[in-house]
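One chain of protein is taken out of this complex; the other chains stay put.
By written order: A, B and C. Residues from 1 in each chain.
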Amino acid sequence: MIFRVYVNFKDGILDPEAEAIKQTIANMGLNSVKNLVKGKFFDIEVEDKKNYLSEIEKISKDLLANPIIENFKIVKK
Amino acid sequence: MIFRVYVNFKDGILDPEAEAIKQTIANMGLNSVKNLVKGKFFDIEVEDKKNYLSEIEKISKDLLANPIIENFKIVKK
Amino acid sequence: MKKEITKKILEDHNINSEEYNMILAIMGREPNLLELGIFSVMWSEHCSYKSTKKWLKTLPTTGKKVVCGPGENAGIIDIDDNDAIVFKMESHNHPSFIEPYQGAATGVGGIMRDVFTMGARPIANLNSLRFGDPKNEKTKNLLRGVVKGIGDYGNCVGIPTVGGECFFHENYNNNILVNAMSVGLVKKNKIFYSTAKGIGNPIIYVGSKTGRDGIHGATMASAEFSDESENQRPQVQVGDPFIEKLLLESCLELMNEDAIVAIQDMGAAGLTSSSFEMASKGNCGVKLLLDKVPCRETEMTPYEMMLSETQERMLMIIKPEKKKITYNIFQKWGLDAVEIGKLTDSGKMELFYNNKLVGTLPIKPLADLSPEYDRPSIKPKKIKNYQKKKSTPKINLEKVLKKILSGPNHSSKSWIFNQYDSSVMGDTIFSSEMADAAVIRIHKTNKAISVTSDCNPIYCKSDPRLGAEIAVAESWRNLISTGAEPIAITDNLNFGNPEKKEIMYEIKEAISGIKKACIELDYPVVSGNVSLYNETNGKSIFPTPVIGGVGLIKKLKYATGFKMDDDSSIYLIGKTKGHLESSLFYEHLKIFGGSPPKVDFKEEKKNGNFVKFLAQKTELLIGCHDISEGGIALALAELCIANKKGIEITLKKKNPEKFLFGEDQSRYLLIINKKKEFETLAKKNNIENERIGFVTGAFLNFKNLFSISVDALLKLNSSWFKGYIE
Partner (left out) sequence: MKEKKISIVIFPGSNCDRDLFVALEKCLGTKPEFIWHNCSHVKSTDMILIPGGFSFGDYLRAGTIATKSPAIKEVIRFSKRGVPIIGICNGFQILTECGLLEGALIKNSNQLFKCEKVNLKVINNKTIFTKNYKSSEIISLPIAHSQGNYFIESDNLKKIEDNDQIIFKYSSDFGDVTEKYNPNGSVNNIAGISNKKKNVIGLMPHPERAIENFHNGIDGIKFFKNLKDLI
């Protein structure tokens, strides 16, 4: 079983990397792009043990995302 | 319109970060996790101009992904 | 699983028919694919030095201070008090062009492993970079990636990156050069070597798991690029500086335990070359159980395991009774350590997989009979457009200086070196732009070392022999300028395809130039690296023999940088004839070719020894800067920029352009307070000297000629990178 955890910056946090990419896109003269948001994902393969869901949640909350700056979302693949 | 571009390492390319995360999960005693693969995503908002698809492709290939070590996939959201 | 070795397979392995015949003779039978693969990497240019071996042997490699010359992972010199310095430079040109970030990062990782393999803790890194024309579409990304790769790797491991060079020229458009140098400190009685000893001793593998990374990296570095090969790239190696840091600390910890018999990093050609080299040096055999090799990927074949170039791995021979402590230490650091074989007395390498013997190769013959070529060479024709100039055209000298200062090659490189952690370890006295060489204190002592890397490819193109002489002399001079005693060099020879006669000529000439300069200056070569086939679609790079020099500053108070006190005098040391051929000045006038300046080694030594004497035996020297490309004018401007202070220069010369921009060798600018004392000493030592000006105000003022404010200099000098990349 694979779960995908998406992590991205909360609204209102200026993501320097996304800003740089947007700038570069503009410099490349590609003008159909209006906005760009960046994030990470983690595909976590788990064994079908009792507690796998709580483990994935713990991993997402305590490790993969920093709740001060990031949101996360867990999706079954 | 928003397109999401997924970028991740090609098979067989060492991802030191994913290795370190896996090790940490094991150290945290969370043992239902068998494997973890990491990637990035980019949500690109485009205007409905003629060439937006080719622009997204160009951005993905030339900017977001490094084709030597990474794959990318474009999905409409 | 016997496979027919076809012509195609031989081609893929870069083995010519002559070499294959030798293989057949050595094996006494047809090799299988695994064995052939091993031959191919061991006999690749990269590992066997087949085109240059004959000439490298001619280099002077011994001296009073040499502890270990070429042949080991790195060279070692004595810096007194049981301290020794381990250093080497290595290229990662091809990988960096393909994937600049990882290529450069793994270059830094590789050279640091060569240093700590010998028991030394790296204390300084340098890098020497050559990129294409800034306007070339690839250059910007290459520059970004390479610099970030070097920085991220060294910064993470915690070794200061303190110096280097960066040069742009269209000649490097499709073949950039990334040469990384690492310098380490070891106690002389705690040096580790790679000679395997003790039949039955276990062979231990430590570090990252093996993947299919860079299989055939060594053969790739030994073949020319074409547009096609850019597409069909072999797998890139990815660096893991965190694992490197763990390897560094754990190996140094184990080295305190008297457990290691021999140790060698797995560099180019990975497990193959490390095990072969260790065994061949110790005249033993090796039995490897490949099932034991930790693998990152599934279903890896023996061929892939033997040829993989996965980074951050080490191989060591351990005393059997020390296995436990060995495992304990690596476990503490969270690293895989596995016994993968034993030393035998068979003289052979026997490879087992699933209890089956899958390959057997004789070790000594494979190493000793590796090809050595005396490739034909021919002197290339002179560059056509060069005509000897009787007099230089009337030209606005101020404009030329401004152009030089604000061009890519002589702009402030702060965009680059601010990305490098230069202050970690707390011993950096001078880095980058504050002295002619970086100066690093030897931790907790009152002495320091001085390190530099140098090469002017324009000179080398015009005259590879003279160019190489100058590179060595300049590195010597850089060390002298910081108050150091120059001790020895490492060299990194970057050239095109040696199978072309003109290129082979350049190689031979450059090596003989290095040889001459090293002998004259008593400045031996203790390590080095050769990178050939830096050529794309038939177009070769300029000959680029990069010289990395190391010297000792016996007392911290001798250390000299670019410092200028207000009102102090500027003295010019050495003969100024105004050599303009091959100079920056001519480059700006688009006059190319012509001979570089000659080095008069008698003069070189005399002037150098005098500066050294001033630094060590007197308190007269406030600051010092050697004169190289761009002549006196650029050297003065650099002093103003470093100090944010002005200088007034009085010109008495008829041809100001010759005086300002001539690139005659063996010269220094000295900042002196006590004029009388200095002049008496100079006279006594028969040193040509002239007080050309003094430190004052806020302008670099060439009286009656032109004057530029220091603010303007700073601005000019810092603008190019900003405009280009930020």
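We take it that a residue touches a chain if its C-beta (ideal position, glycine included) is under 8 Å from a C-beta of that chain, and two chains touch if they have at least 3 such contacts.
Not measured: the values here are computed from a predicted model.
Undergrad: Touch partners of the unshown chain, restricted to the chains that are shown, please.
TA: It touches the following shown chains in the full complex: A, B, C.
Undergrad: Out of C:W55, C:Y420 or C:Y505, which touches the unshown chain?
TA: For the chain that is not drawn, the touching residue is C:Y420.
Undergrad: Considering the entire assembly, which residues of chain B contact the chain that has been omitted?
TA: Within chain B, the residues touching the omitted chain are 16-17, 20-21, 24, 27-28.
Undergrad: Residues of chain C in contact with the chain that isn't shown?
TA: 148, 151-152, 155-158, 240-243, 245-246, 333-334, 417-426, 429, 441, 444, 556, 559, 726
Undergrad: Need a quick check: the contact residues on chain A for the chain that isn't drawn.
TA: Those residues of chain A that touch the unshown chain are 12-14, 16-17, 20, 62-64, 66, 68-69.
Heads up, the rule we're going with is that only the chains that are shown with their structure count from here on.
Undergrad: What whole-number Å value describes the gap between the mean CA coordinates of chain A and chain B?
TA: A distance of 10 Å separates the two centres.
Undergrad: Quick check: how many Å separate the C-alpha centres of chain A and chain C?
TA: Result: the chain centres lie 41 Å from each other.
Undergrad: Quick check on chain A: which residues sit in contact with 2+ other chains?
TA: Counting only residues that touch two or more other chains, chain A contributes none.
Undergrad: What residues in chain C touch two or more of the other chains?
TA: Residues: none.
Undergrad: Along chain B, where are the residues that touch chain C in the complex?
TA: For chain B paired with chain C, touching residues are 12-16, 19-20, 23, 66, 68-69.
Undergrad: What residues on chain C touch chain B, complex-wise?
TA: Residues of chain C touching chain B: 98-99, 102, 208, 211-213, 233, 235-240, 242-243, 296-297, 310, 334.
Undergrad: Which of the residues in chain B end up touching chain A in this complex?
TA: That would be residues 6, 21, 24-25, 28, 30-47, 49, 51-52, 55-56, 58-59, 62-64 of chain B.
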